[in-house]
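Subset of chains shown; positions unchanged.
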């Protein structure tokens, strides 16, 4: 019963197999190999657009490099106050950005609204050179609350941002989960909706360690190779990063795995609702947040369930005053039996 | 005939097998797993010393994080002018160090001498706060010229540095190759000789992507977890980094693989000497540098040999005026047949 994070799962067999297959003969390092070239082509096909792609080993690297590339050191990045870049990356965007400012905005269910973004742009514009001016917008898709922006939401947010010259970044650590839920194309979910640069995660979705920074305007990626290298994020045996994405995309594996994780989250949410515990936020991806009474939490812990308790200040209401806000994350390896056992323990508590 | 780099080789089978074995069940992310803990213990055993270990995916990350941690932003790092940190990391140490200065020193065969280090310390001491003062010494072991410092060399250099308060870093991207050649213990080659922090590479030696920063005084590593995280170098599925080192160390695999690579370099050097081409520098590790007449180079290229031509300004002399300085790198996958074929082509040229 491990619902701690999707990164507690291992590697999807097909991806591990791809790594093994890639382990044949010699290949030039640093991305100068045939597989990398082929995979870059795959990105272009999948997103139906010319792209500049940079593979890196971690999601924090992808986000920090992407953001630093679209925001000057004296710029501000609008993001949700609970976004991963604001709360869980130990200041990586600030470091890579040379001292940029992340401007955390409130928003229900982990989502920003055009109105909130508009107000923040007004607040962080002008009064130069004294005030840091908003220069970029970063959206998380799916959000840290397990919700997903609809394509029209992204378009409205991006339009608000672009109207004032802000670039739009999407932290897609769980992009596949959002995509699988919405049933739209990768293009519709990104550049067609106004996303300028995407951090596309594969690790949480089943890879060993593989993330991609995808620029939809390759010209914007000028000097990104240098930024990645000096950040220490250019893998020498780069073919193995490429291999992971190769398998991730092959036969739609990324969406297959994401659909499974989403389905497990749905099953979990449904099971909890059946015993009176509603999800705090809509379950769009592979995360379920709910409020657990302390004795239920204690029982689950005793039974070996793993998950994280989050602060109650996330705009959650309802439930008992002592109830704990818990985050339950499913993944490509979660089984219906895992879910059912968890629900059974809760029911019995 | 691929002698371009040891990173053009793939992954050693035992290491890939370890990754597969580690792919069982759930494991907490970010290094909070049992395998990581066990591997950290292995480092302590192997180095016969309490250590603080930080695994990261790339060598540039290991070097930059280590150096930034022992040198203040206003400090200088003495290193060989041809060292990897000075020439091949796109300013990563400068970036992670907040604008430190790398001070490249000349030295035969890729090696620094105590006299050169002493002179540089004199040169970069005092006149504060105007002048950047030397704060650290970085040695590459084995060197970029394929030579290895003897333990007494390291001790003399470290003593020179320590006497003036400089910390000592060792870039051990090819540490195993040096160790295998010298037949000394890891402890003798590092902390017993005065090394404060080691970047220990496994990637060139057969891993997929795994390097370690090893502090021999754990107190010195305070806040290193934060530095690694904000650098984007904390792997979420960290068990797979640990698995690589687990296999690397098991049954002395790292030294076995290094000895093989070294032996192939020896065979290559011997073969070349047999036809009148002497190595430019002593062959202590898995690199052979030699001067090739242009027509020999052309023939090798035509036959599909891969290797890099380097600038002649590396203190090389001898050979014809038009001869090319070439770097030939062997690895754990190089075969005697590869060597013999290469030598045969040269001989026939």
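Residue numbering begins at 1 within each chain, and the chains themselves are lettered A and B in the order written.
Assume a residue touches a chain if its C-beta (ideal position, glycine included) is under 8 Å from a C-beta of that chain, and two chains touch if they have at least 3 such contacts.
Fair warning: this is a prediction, and the values are worked out from it, not measured in the lab.
Asks: Fill in the total copies of the single sequence across the complete complex, 2 being in place.
Replies: 4
Here is the rule we go by: only the chains that are shown with their structure count from here on.
Asks: Quick check: in the complex, which residue numbers of chain A touch chain B?
Replies: My answer: residues 2, 4-5, 7-11, 16, 19-20, 22-30, 56-62, 64-65, 89-92, 94-96, 203-204, 208-209, 226, 229-237, 239-240, 306, 333.
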